[in-house]
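Removed from the display is one protein chain of the complex; every other protein chain stays in position.
Presenting chain A:
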Amino acid sequence: MSTVDIIKRCEELYEDTYFTAAREWKAADPSRKVIGYMPVYVPREIMHAGNMMSLGILGGGDNLEVIHGDAYYQSYICRIPRSTIELGKTGRLDFVDGMLFPSICDVIRNLSGMWKLMFPETYVRYFDVPQNYQDDIGGNYYVAELQELREGLEKLSGNKITDEAIRNSIQIYNINRNLIRELYDLRSEMPHNVSSNDVYLLNRAGMVIPVEEHNEMLRDYMDAAMRLDNPKRDNCRIIINGSFCEQPPLNLIRSIELAGCYIVDDDYMLVNRWLLNEVPSEGNPLQNLADAFIHESADSAAKYCDRHEDVGMYLLGTVKERQAEGVIFAAPSFCDPALLERPMLTDRMKEHDIPHISFKYAENSGQMQPIREQAGTFADSIKLWS
């Protein structure tokens, strides 16, 4: 298959707000369940081990008209909870057996309670993660949280989720994470062959199809991409930061590329790359997942940085690793985590003379011209003055 064919399939999956692929997966076997989850991170291995598909819910995007959802929120709340409620209220999630709301911010936290009130028959769990990184404190707490999640899913499915099954699932998700890392490395190496549009759509596809199918898709795409010989553009290499929850419209990502930037790293869909290294697939699987979370996970504004000197260093490290020339801080409007953290990150960038700009968006932002102008001016300024 060519990259074009693969991305066409990804586009279909991206635009499908009825999640047909996931519905079909579930319908093929009555014992299967589907568990929806919101950003930033959930341990999908545990669902997988219970013969459940984890379905990434990233709001409704720019094509979903939000009517019901807007009735639940004031104007100063971001759009992702509105469109997520819209998905729920319009029956688009009627096949979903459970929803996980990870601890990312107060809006998503409160949405977990709203979901309980709106859909009392659905399994709903607020999934907490540790902000204490001591093994015997935060680690122990988190292992117990993982165990509670396991037990809740067992009750939902009526089946045991064995350690062996979780270990097996860890192996499969290790492959997925490796492939995603490889994809990001490939894009950084050859952004003219691997566009951010493609990387984004491939990541989105992984939210809505079984992980085994996603692994094949990634492999096929990368094999095809490496054979391409697209012309190289005189683009700036930039990193996008702040877009880890409510997603920008695809046109925004395309606009940044069209404006003269190669996006060489980003924080879209962090769940795919949250655990940075291979998770051991022997021993106690919950302990392994906890250790990986505590010691080898990505950084985001939803996480506590326990040492001041580490603030912004993950981003700085990524800038250096990807040989990026600048950072675009692109956060959704009203996003507490991204907007509260931004001044600290921009300070770190200033300290290291890394050019950066900031703007806000909503998942249904329609006006791309200002974005193109801003990104284009940024790219020009880097080329002229850096």
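General observations
FYI, a contact is a pair of C-beta atoms (placed from the backbone, for glycine too) under 8 Å apart; a residue touches a chain by one contact, two chains touch by 3 or more; residues count from 1.
Just so it is clear, contacts and distances are computed from a predicted model.
Per the UniProt record, the chain missing from the shown structure is "Benzoyl-CoA reductase subunit B", taken from the list "Benzoyl-CoA reductase subunit B", "Peptide/nickel transport system permease protein", "Stage V sporulation protein D" or "ABC transporter ATP-binding protein". Check A:262, A:334 or A:361 against the missing chain and you find that the one touching it is A:334. One of A:39, A:61, A:81 or A:285 touches the chain omitted from the figure, and that residue is A:81. Contact with the undisplayed chain is limited, among A:24, A:65 or A:306, to A:306. Summarising the interface, chain A meets the missing chain with residues 71-74, 76-77, 81, 101, 103-107, 109-114, 116-118, 125-128, 130-132, 134, 136-138, 140-141, 144-145, 148, 301-302, 304-306, 308, 311, 333-337, 339-344, 346-347, 360.
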